[in-house]
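The structure under discussion is supplied below as structure tokens; questions concerning it will follow.
With one protein chain removed, the remaining protein chains of the complex are shown where they sit.
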Amino acid sequence: MAVRFLPPLLMLLAAVAAYFLFPYNLAFLTRIVIMVVLVLSLDLVLGFAGIATLGQAAMYGAGAYAAGLFAIHVWADPVAGLVAGALAGAVLAALSGAVLMRTQGLTLIMLTIAVAQICAEIANRARGVTGGADGLRGIRPGKVLGVWEFDFIGITGYWYALAVMLLVFAVLAILGRSPFGLSLRGIHESPARMEAIGVSVYRRRLAAYTLGGGIAGIAGALTAQITQLVSLETFSFSLSAEALIMLILGGTGRLYGAVLGTVIFMAVHHVAAANDPFNWLFVIGALVLAVVFFLPAGIAHLPTSLKRLSKGGRHAGS
Amino acid sequence: MNLLLNIAVDGIAYGMILFMIAVGLSVTMGLMRVVNLAHGGFALIGGALAHWLGAGLGLPFGLALLLAVAGTIVIAMPLERLVYRRIYGFGELQQVLATIGLTFLMIASVNLLLGSSLLAIPLPEALSRSVDLGFRQLTAHRAAVIAVGALVILGLWALLDRTRFGIRLRAAVDNRDTASALGIDTGRIYMLTFALGAGLAALGGILGAELLPIDAYYPLRYMVLFLIVVAIGGLGSILGSFVAALAIGLIETASRYLVPDMATITFFGIVILFLALRPRGLMGRA
């Protein structure tokens, strides 16, 4: 029992330690935390349910714009903004998923990319509402729970994002052990058998995609509130691809793999990309190939892989 | 009337470019069952080589084109052997990742050697001229693109229908296991097919540089476009890719002429609607 609470406890400790160790990098730390939320949403969709997507940024961007517009035009309360972002992400995922979940393989991957591109195009064209290529400005979120005001250094932003991230983590941890979570893993392993058990795979996957969209929307809403700016970049293919890389790097289907992968990737990015975004592409390209060829199950599975290897197991690393 | 003609000419020329670039992708995906997101990279490599040879070294266009296509093939073959061959048996997701990684490396390499700005490919005088069709002026470039595209589809048809390689290739696409059981060297077929696809992508990239300008980010920018051709045409179908590429060329050109503000959205809307109704594309097999 105690072992189960160890990873989340370590996570919390690391987050607190980071706060004190890097007091001048709070903005960066906050970006990591928000990215963890996005990658967690991808872990639900891809790690649990096995839906291959390269368009999670669509729901992230939708959540960001929804929360930004909500704060400007409706109500500045951050928590209400999160709800708005989650709803936007979930609605977009449900609408697009209704078509996407009928396809598979290449067509599915291509369409997920296309949906994000369409969103970017719509946001770009609707300049009057979204600010177009200049980005959505003028977001002034109110106090968190009416108590903590967002400050210049980003102290409130960090703890707020961290709290939301831990909540999302906890919800997904519960979900992962639930009958619903088990059925998603079942679909991932064998859709044919799930149909034979009497399950509509399409509807179950659509539910997972919608939930994942809601969580991605929360991540987007966090960005909008904390950076007080939403740009077209929130829909970018690079964001979707990087989120996928972080997840695979850490290991799919285990939530702390998403956390681990994100932290490592963002840290490497922070160091390598400081110089030149193009040299960064060399690093990331090589990193991705290395993961695919040498660590296919991700870092979170490393202990299992090693254990199997030492026992002479037949399926090490698969 | 003039508008319709413009749409037809530009759309068909654009479709031919898309066909040349995407046909190799379709065949390799149908044959090796590999989700290859890096295919646009070969069009980039072709374009970058042509830029370097033409604008940098001052070679005439025809020679630069030939050398660039040959150079792309020379780069593609070891890549197939070293990277692609290892991922054929992998899961879809690992293939997606590996080919994204490869795409990033291609972008970074081109940038390192040639920079991140537009890589112009100077056209010879003969291709920048206008050709008078009597009722309409047509740039020689468009005419040449359409002619080359027609030659490519005819050439591919002859290759597949009339040669031993073609028969073996079709057998391998239809059923890999049977083909290897019959003693067909599928490894060799994979490599030749891959090289052919990369070469055609380079050709399309160079000839299409006026429509799809070449810069380091080319493979990411047009990734979806090329994938759409394959998805709509149906994996592994050359005729499907051809019809899909022309249709996409015409639809995108028409929406740019007719509803310029909503072009991208209209285009994607039509694509998604089509794939919702026919998830396996025009000529896809179950």
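First chain written, first letter: the chains are A and B, and each begins at residue 1.
Assume a residue touches a chain if its C-beta (ideal position, glycine included) is under 8 Å from a C-beta of that chain, and two chains touch if they have at least 3 such contacts.
Here, contacts and distances are computed from a predicted model.
Colleague: Tell me the UniProt name of the left-out chain, picking from "Aminopeptidase", "Branched-chain amino acid transport system ATP-binding protein", "ADP-ribosylglycohydrolase" or "LVIVD repeat-containing protein".
Modeller: "Branched-chain amino acid transport system ATP-binding protein"
Colleague: Considering the entire complex, write down the shown chains that touch the omitted one.
Modeller: A
Colleague: If the hidden chain were put back, which of A:L182, A:A274 or A:A290 would touch it?
Modeller: A:L182
Colleague: Which of these, A:I197, A:A274 or A:A290, touches the one chain of the complex that we don't see?
Modeller: A:I197
Colleague: Residue-wise, where is subunit A in contact with the chain that is not depicted?
Modeller: Contact residues on subunit A toward the absent chain are 174-175, 177-183, 185-186, 189-190, 192-200, 204, 207, 313, 315.
Definition applied: only the chains that are shown with their structure count from here on.
Colleague: Mind checking the centre-to-centre distance between subunit A and subunit B? Centres are C-alpha means, answer in whole Å.
Modeller: The mean C-alpha positions of subunit A and subunit B differ by 32 Å.
Colleague: Going by the contact rule set out above, which residues of subunit A touch subunit B in the complex?
Modeller: Spelled out, the residues of subunit A in touch with subunit B are 46, 52, 54, 99, 102-107, 109-111, 113-114, 117-118, 121-122, 125, 237-238, 241, 244-245, 248, 278-279, 281-282, 284-289, 291-293, 296.
Colleague: Under the touch definition given earlier, write down the residues of subunit B that touch subunit A in their complex.
Modeller: Within the complex, subunit B touches subunit A at residues 29, 35, 83, 86-87, 90, 92-94, 96-98, 100-105, 107-109, 111-112, 116, 216, 220, 223-224, 227-228, 230-231, 235, 261-262, 264-265, 268-269, 271-272, 275-276, 279-281.
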